[in-house]
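Reading through the C-alpha coordinates given below for one structure.
What follows is chain A.
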Amino acid sequence: MKFAARRLAHAALLLLAVSFAAFAFAQLAPGDYYSDLRVDSRISPETLEGLRQQAGLHRPFLARYGAWLGSAARGDFGYSLAYSGPVAPLLKERIRNTLLLTGVATAVAWFLAVPIGIWSATRRGVVEAALKVVLAVLLIVPDLLLAILLLVFAVETGWFPAGGMNSPDFASMSAAGRLRDTAWRLVLPVSVLVAGMLPVLVRHVRASMAETLDAPFVLAARAHGISPSRRLFRHVLPVAANPLIGLAGLSLGTLLSASLLVEVVMGWPGLGPLLVDAILSRDIAVVLAAVVLSAGFLIAGNAAADLALYRVDPRIRAR
Partner candidate 1 sequence: MQSWRIRLALLLLATAHFAALGAGFLAPYDYDDQHRDYPYAPPMRLHLQGVRPVVYGLESQGGEYRENSDQKYPLRFLTGRRLFGVDEPGVYFVLGTDGYGRDVLSRLLYGGRISLLTGLLAATLSLAIGWILGTIAGFFGGLADQILMRISEFFMALPWLYLLLAVRAFLPLHMDPVGAFVLLIAIIGGVGWVRPARLIRGVVLSGKERSFVLAARGFGGGAVYLIRRHILPLTIGVTLTQATILIPQYILAEVGLSFLGLGVGEPAPSWGNMLAEARQYHALVLHPWLLAPGAAAIPVLFAYLLLADTTLEMSQNPRQLR
Partner candidate 2 sequence: MADTLLEVRGVRKSFGDTAALRATDLELRRGAALGIVGGSGSGKSTLARCIARFERPDAGQVRIGGRTDYGHTDVQLIFQEAAASLNPRFTAEEVVAEPLLIQRRGTAHERGKAARKWIETVGLRADSAPKRALSFSGGERQRLAIARALILEPSLLILDESLSGLDLLLQAQITALLLDLRKRLGLTLILISHDLALAARIGDEIAVMDQGAVVEWAPSSDLIARPAHPRSAELAAASEWLSLRSALA
(Lines give C-alpha, C1' and ligand atoms only; values in the text may rest on other atoms or scores of the structure.)
Protein backbone atom coordinates (compact mmCIF):
# COMPACT_ATOMS: atom_id res chain seq x y z
CA MET A 1 0.00 0.00 0.00
CA LYS A 2 2.92 2.27 0.64
CA PHE A 3 3.92 1.87 -2.97
CA ALA A 4 0.44 2.85 -4.15
CA ALA A 5 0.40 5.92 -1.95
CA ARG A 6 3.81 7.02 -3.14
CA ARG A 7 2.99 6.40 -6.75
CA LEU A 8 -0.25 8.38 -6.58
CA ALA A 9 1.41 11.23 -4.72
CA HIS A 10 4.06 11.30 -7.43
CA ALA A 11 1.38 11.43 -10.11
CA ALA A 12 -0.42 14.27 -8.37
CA LEU A 13 2.77 16.29 -7.99
CA LEU A 14 3.62 15.77 -11.63
CA LEU A 15 0.19 16.97 -12.71
CA LEU A 16 0.55 19.99 -10.50
CA ALA A 17 3.93 20.81 -12.03
CA VAL A 18 2.52 20.44 -15.53
CA SER A 19 -0.41 22.70 -14.75
CA PHE A 20 1.90 25.30 -13.31
CA ALA A 21 4.18 25.21 -16.32
CA ALA A 22 1.25 25.35 -18.72
CA PHE A 23 -0.23 28.30 -16.89
CA ALA A 24 3.12 30.08 -16.82
CA PHE A 25 3.74 29.41 -20.47
CA ALA A 26 0.30 30.69 -21.32
CA GLN A 27 0.98 33.94 -19.52
CA LEU A 28 4.22 34.39 -21.40
CA ALA A 29 2.44 34.18 -24.69
CA PRO A 30 2.31 37.47 -26.48
CA GLY A 31 -1.19 38.76 -26.49
CA ASP A 32 -4.36 37.15 -25.29
CA TYR A 33 -7.87 36.65 -26.53
CA TYR A 34 -8.38 40.36 -26.70
CA SER A 35 -5.24 41.17 -28.63
CA ASP A 36 -6.70 40.16 -31.92
CA LEU A 37 -9.71 42.29 -31.17
CA ARG A 38 -7.40 45.24 -30.92
CA VAL A 39 -7.07 45.18 -34.65
CA ASP A 40 -10.73 45.92 -34.95
CA SER A 41 -10.88 49.70 -34.89
CA ARG A 42 -14.48 49.76 -33.79
CA ILE A 43 -13.47 48.63 -30.34
CA SER A 44 -11.78 51.35 -28.33
CA PRO A 45 -8.78 50.64 -26.12
CA GLU A 46 -10.81 51.56 -23.06
CA THR A 47 -13.45 48.98 -23.86
CA LEU A 48 -10.75 46.43 -24.39
CA GLU A 49 -9.18 47.26 -21.05
CA GLY A 50 -12.55 47.07 -19.39
CA LEU A 51 -13.16 43.64 -20.89
CA ARG A 52 -9.74 42.60 -19.69
CA GLN A 53 -10.43 43.75 -16.17
CA GLN A 54 -13.71 41.91 -16.21
CA ALA A 55 -12.00 38.74 -17.20
CA GLY A 56 -9.51 39.25 -14.43
CA LEU A 57 -6.53 39.38 -16.69
CA HIS A 58 -4.83 42.16 -14.80
CA ARG A 59 -4.05 40.43 -11.49
CA PRO A 60 -0.49 39.28 -10.61
CA PHE A 61 0.65 35.88 -11.82
CA LEU A 62 0.62 33.73 -8.71
CA ALA A 63 -2.75 35.08 -7.69
CA ARG A 64 -4.15 34.08 -11.01
CA TYR A 65 -2.55 30.66 -10.86
CA GLY A 66 -3.87 30.10 -7.38
CA ALA A 67 -7.32 31.15 -8.41
CA TRP A 68 -7.20 28.93 -11.47
CA LEU A 69 -5.96 25.97 -9.47
CA GLY A 70 -8.60 26.41 -6.84
CA SER A 71 -11.38 26.54 -9.38
CA ALA A 72 -9.95 23.65 -11.33
CA ALA A 73 -9.95 21.52 -8.24
CA ARG A 74 -13.63 22.23 -7.90
CA GLY A 75 -14.17 21.34 -11.54
CA ASP A 76 -14.45 24.89 -12.75
CA PHE A 77 -12.01 25.57 -15.54
CA GLY A 78 -12.85 29.14 -16.12
CA TYR A 79 -14.68 30.92 -18.82
CA SER A 80 -14.36 30.34 -22.50
CA LEU A 81 -14.15 33.64 -24.22
CA ALA A 82 -14.81 32.13 -27.59
CA TYR A 83 -17.83 30.06 -26.59
CA SER A 84 -19.03 32.69 -24.11
CA GLY A 85 -19.68 30.10 -21.52
CA PRO A 86 -17.98 28.12 -18.78
CA VAL A 87 -15.29 25.76 -19.96
CA ALA A 88 -16.11 22.83 -17.73
CA PRO A 89 -19.30 21.56 -19.37
CA LEU A 90 -17.63 21.77 -22.76
CA LEU A 91 -14.73 19.75 -21.46
CA LYS A 92 -16.89 17.16 -19.83
CA GLU A 93 -18.70 16.35 -23.00
CA ARG A 94 -15.58 16.32 -25.14
CA ILE A 95 -13.60 14.22 -22.69
CA ARG A 96 -16.38 11.70 -22.58
CA ASN A 97 -16.32 11.45 -26.35
CA THR A 98 -12.56 11.06 -26.51
CA LEU A 99 -12.62 8.45 -23.78
CA LEU A 100 -15.30 6.58 -25.64
CA LEU A 101 -13.32 6.61 -28.85
CA THR A 102 -9.96 5.71 -27.35
CA GLY A 103 -11.47 3.20 -24.99
CA VAL A 104 -13.26 1.31 -27.72
CA ALA A 105 -10.19 1.52 -29.97
CA THR A 106 -7.95 0.13 -27.23
CA ALA A 107 -10.33 -2.69 -26.47
CA VAL A 108 -10.67 -3.66 -30.12
CA ALA A 109 -6.95 -3.39 -30.74
CA TRP A 110 -5.97 -5.61 -27.82
CA PHE A 111 -8.82 -7.97 -28.56
CA LEU A 112 -7.38 -8.48 -32.02
CA ALA A 113 -3.70 -8.20 -31.17
CA VAL A 114 -3.55 -10.82 -28.45
CA PRO A 115 -4.91 -13.78 -30.42
CA ILE A 116 -3.09 -12.71 -33.55
CA GLY A 117 0.14 -12.29 -31.62
CA ILE A 118 -0.21 -15.61 -29.85
CA TRP A 119 -1.09 -17.36 -33.07
CA SER A 120 1.79 -15.90 -35.04
CA ALA A 121 4.29 -16.60 -32.26
CA THR A 122 3.86 -20.28 -32.87
CA ARG A 123 3.49 -20.49 -36.61
CA ARG A 124 5.65 -19.99 -39.62
CA GLY A 125 4.62 -20.19 -43.24
CA VAL A 126 2.79 -18.28 -45.92
CA VAL A 127 -0.15 -16.99 -43.92
CA GLU A 128 2.08 -15.71 -41.19
CA ALA A 129 4.35 -14.01 -43.71
CA ALA A 130 1.34 -12.40 -45.38
CA LEU A 131 0.21 -11.21 -41.99
CA LYS A 132 3.56 -9.56 -41.44
CA VAL A 133 3.23 -7.73 -44.74
CA VAL A 134 -0.27 -6.50 -43.92
CA LEU A 135 0.86 -5.25 -40.55
CA ALA A 136 3.87 -3.53 -42.11
CA VAL A 137 1.58 -1.74 -44.55
CA LEU A 138 -0.64 -0.59 -41.71
CA LEU A 139 2.40 0.67 -39.91
CA ILE A 140 3.58 2.73 -42.83
CA VAL A 141 0.39 4.41 -43.95
CA PRO A 142 0.02 7.58 -41.90
CA ASP A 143 -3.08 7.89 -39.73
CA LEU A 144 -3.99 11.11 -41.43
CA LEU A 145 -4.02 9.57 -44.86
CA LEU A 146 -5.94 6.53 -43.71
CA ALA A 147 -8.55 8.70 -42.04
CA ILE A 148 -9.04 10.75 -45.18
CA LEU A 149 -9.22 7.65 -47.34
CA LEU A 150 -11.83 6.07 -45.11
CA LEU A 151 -13.86 9.24 -45.26
CA VAL A 152 -13.72 9.21 -49.02
CA PHE A 153 -14.74 5.57 -48.92
CA ALA A 154 -17.64 6.46 -46.65
CA VAL A 155 -18.82 9.21 -48.94
CA GLU A 156 -18.47 7.06 -52.04
CA THR A 157 -20.27 4.04 -50.73
CA GLY A 158 -22.62 5.75 -48.34
CA TRP A 159 -22.29 2.79 -45.98
CA PHE A 160 -20.98 4.88 -43.14
CA PRO A 161 -21.83 8.36 -42.02
CA ALA A 162 -19.00 10.66 -42.78
CA GLY A 163 -18.18 12.54 -39.65
CA GLY A 164 -19.94 13.58 -36.50
CA MET A 165 -20.92 11.58 -33.53
CA ASN A 166 -24.66 11.75 -33.64
CA SER A 167 -27.21 11.85 -36.38
CA PRO A 168 -29.39 14.96 -36.53
CA ASP A 169 -32.35 13.11 -35.10
CA PHE A 170 -30.35 11.57 -32.27
CA ALA A 171 -32.46 13.02 -29.51
CA SER A 172 -35.59 11.45 -30.81
CA MET A 173 -34.17 7.94 -31.02
CA SER A 174 -34.79 5.15 -28.59
CA ALA A 175 -31.96 4.08 -26.30
CA ALA A 176 -31.18 1.12 -28.52
CA GLY A 177 -31.35 3.34 -31.56
CA ARG A 178 -28.93 5.77 -30.03
CA LEU A 179 -26.53 2.98 -29.16
CA ARG A 180 -26.63 1.70 -32.71
CA ASP A 181 -26.19 5.18 -34.08
CA THR A 182 -23.12 5.88 -31.98
CA ALA A 183 -21.67 2.47 -32.62
CA TRP A 184 -22.08 2.89 -36.34
CA ARG A 185 -20.38 6.23 -36.25
CA LEU A 186 -17.56 4.80 -34.18
CA VAL A 187 -16.56 2.27 -36.80
CA LEU A 188 -14.47 4.50 -39.02
CA PRO A 189 -12.51 6.45 -36.40
CA VAL A 190 -11.92 3.31 -34.37
CA SER A 191 -10.68 1.54 -37.49
CA VAL A 192 -8.07 4.21 -38.09
CA LEU A 193 -6.83 4.09 -34.51
CA VAL A 194 -6.79 0.31 -34.42
CA ALA A 195 -4.90 0.21 -37.72
CA GLY A 196 -2.27 2.40 -36.17
CA MET A 197 -1.99 0.42 -32.95
CA LEU A 198 -2.25 -3.11 -34.24
CA PRO A 199 1.22 -3.55 -35.79
CA VAL A 200 3.02 -2.43 -32.65
CA LEU A 201 0.83 -4.43 -30.31
CA VAL A 202 1.05 -7.60 -32.35
CA ARG A 203 4.80 -7.29 -32.54
CA HIS A 204 5.09 -6.97 -28.79
CA VAL A 205 2.64 -9.75 -28.04
CA ARG A 206 4.42 -12.00 -30.46
CA ALA A 207 7.84 -11.18 -28.99
CA SER A 208 6.67 -11.59 -25.45
CA MET A 209 5.01 -14.90 -26.25
CA ALA A 210 8.04 -16.20 -28.11
CA GLU A 211 10.32 -15.28 -25.27
CA THR A 212 8.10 -16.83 -22.65
CA LEU A 213 7.55 -19.99 -24.65
CA ASP A 214 11.30 -20.46 -24.73
CA ALA A 215 11.65 -20.16 -21.00
CA PRO A 216 12.82 -23.21 -19.06
CA PHE A 217 9.77 -23.27 -16.81
CA VAL A 218 7.52 -23.83 -19.81
CA LEU A 219 9.62 -26.75 -20.93
CA ALA A 220 9.44 -28.11 -17.43
CA ALA A 221 5.66 -27.79 -17.46
CA ARG A 222 5.55 -29.68 -20.70
CA ALA A 223 7.78 -32.39 -19.29
CA HIS A 224 5.39 -32.68 -16.39
CA GLY A 225 2.67 -33.57 -18.85
CA ILE A 226 0.57 -30.45 -18.40
CA SER A 227 -1.80 -30.04 -21.32
CA PRO A 228 -1.11 -27.33 -23.92
CA SER A 229 -4.16 -25.24 -23.15
CA ARG A 230 -3.57 -25.36 -19.43
CA ARG A 231 0.06 -24.49 -20.04
CA LEU A 232 -0.99 -21.56 -22.16
CA PHE A 233 -3.44 -20.04 -19.76
CA ARG A 234 -2.02 -20.90 -16.38
CA HIS A 235 1.70 -20.68 -17.05
CA VAL A 236 2.60 -18.84 -20.20
CA LEU A 237 0.10 -16.01 -20.48
CA PRO A 238 0.50 -14.57 -16.98
CA VAL A 239 4.22 -14.19 -17.52
CA ALA A 240 3.90 -12.96 -21.09
CA ALA A 241 1.33 -10.42 -19.98
CA ASN A 242 3.83 -8.63 -17.82
CA PRO A 243 5.68 -6.49 -20.37
CA LEU A 244 2.42 -5.86 -22.13
CA ILE A 245 0.99 -4.01 -19.17
CA GLY A 246 3.99 -1.72 -19.37
CA LEU A 247 3.37 -1.35 -23.07
CA ALA A 248 -0.24 -0.35 -22.44
CA GLY A 249 0.98 2.49 -20.27
CA LEU A 250 3.57 3.67 -22.76
CA SER A 251 1.33 3.57 -25.80
CA LEU A 252 -1.36 5.66 -24.14
CA GLY A 253 0.39 8.88 -25.10
CA THR A 254 0.69 7.82 -28.71
CA LEU A 255 -2.95 6.80 -28.74
CA LEU A 256 -4.10 10.18 -27.45
CA SER A 257 -2.00 11.95 -30.06
CA ALA A 258 -3.35 9.78 -32.85
CA SER A 259 -6.86 10.26 -31.55
CA LEU A 260 -6.47 14.03 -31.72
CA LEU A 261 -5.83 13.96 -35.42
CA VAL A 262 -8.50 11.38 -36.15
CA GLU A 263 -11.08 13.34 -34.21
CA VAL A 264 -10.31 16.47 -36.17
CA VAL A 265 -10.37 14.81 -39.57
CA MET A 266 -13.42 12.68 -38.99
CA GLY A 267 -15.38 15.27 -37.12
CA TRP A 268 -15.57 13.31 -33.88
CA PRO A 269 -16.34 15.87 -31.17
CA GLY A 270 -13.60 15.03 -28.75
CA LEU A 271 -10.86 16.87 -26.91
CA GLY A 272 -8.74 17.19 -30.05
CA PRO A 273 -10.96 19.45 -32.15
CA LEU A 274 -11.70 21.49 -29.04
CA LEU A 275 -8.02 22.15 -28.51
CA VAL A 276 -7.32 22.96 -32.13
CA ASP A 277 -10.23 25.36 -32.41
CA ALA A 278 -9.26 26.99 -29.15
CA ILE A 279 -5.75 27.54 -30.44
CA LEU A 280 -7.01 29.06 -33.64
CA SER A 281 -9.31 31.40 -31.76
CA ARG A 282 -6.84 32.19 -28.99
CA ASP A 283 -9.18 30.91 -26.33
CA ILE A 284 -6.57 30.55 -23.62
CA ALA A 285 -8.79 29.15 -20.91
CA VAL A 286 -9.85 26.27 -23.09
CA VAL A 287 -6.35 25.57 -24.36
CA LEU A 288 -5.06 25.49 -20.81
CA ALA A 289 -7.81 23.21 -19.61
CA ALA A 290 -7.53 20.82 -22.54
CA VAL A 291 -3.76 20.56 -22.26
CA VAL A 292 -3.79 19.99 -18.52
CA LEU A 293 -6.54 17.41 -18.86
CA SER A 294 -4.72 15.48 -21.53
CA ALA A 295 -1.73 15.40 -19.20
CA GLY A 296 -4.04 14.26 -16.45
CA PHE A 297 -5.17 11.27 -18.51
CA LEU A 298 -1.70 10.26 -19.47
CA ILE A 299 -0.35 10.59 -15.94
CA ALA A 300 -3.31 8.70 -14.54
CA GLY A 301 -3.00 6.01 -17.17
CA ASN A 302 0.70 5.52 -16.49
CA ALA A 303 0.12 5.42 -12.75
CA ALA A 304 -2.57 2.82 -13.26
CA ALA A 305 -0.24 0.73 -15.40
CA ASP A 306 2.49 1.00 -12.76
CA LEU A 307 0.12 -0.05 -10.03
CA ALA A 308 -1.15 -2.96 -12.09
CA LEU A 309 2.41 -4.01 -12.79
CA TYR A 310 3.21 -3.83 -9.12
CA ARG A 311 0.36 -6.14 -8.28
CA VAL A 312 1.09 -8.56 -11.09
CA ASP A 313 4.87 -8.77 -10.93
CA PRO A 314 6.24 -9.93 -7.59
CA ARG A 315 9.74 -9.03 -8.65
CA ILE A 316 8.96 -5.35 -8.53
CA ARG A 317 7.51 -5.71 -5.07
CA ALA A 318 10.70 -7.32 -3.89
CA ARG A 319 12.77 -4.32 -4.89
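Heads up, the rule we're going with is that contacts are C-beta pairs under 8 Å (C-beta built on N, C-alpha and C of every residue); 3 or more make two chains touch, one makes a residue touch a chain; residues count from 1.
In picking the candidates, the idea was that all candidates are chains of the complex that A comes from, given by their letters.
Every value quoted in this text rests on a predicted model; they were computed, and no experiment measured them.
When the candidates 1 or 2 are screened for touch with chain A in this complex, the one that qualifies is 1. Across the complex, candidate 1 is touched by residues 14-15, 17-18, 21-22, 25-26, 28-30, 136, 139-142, 144-145, 148-149, 151-152, 155-156, 162, 252-258, 260-261, 264-265, 275-276, 278-280, 282, 287, 290-291, 294-295, 297-299 of chain A.
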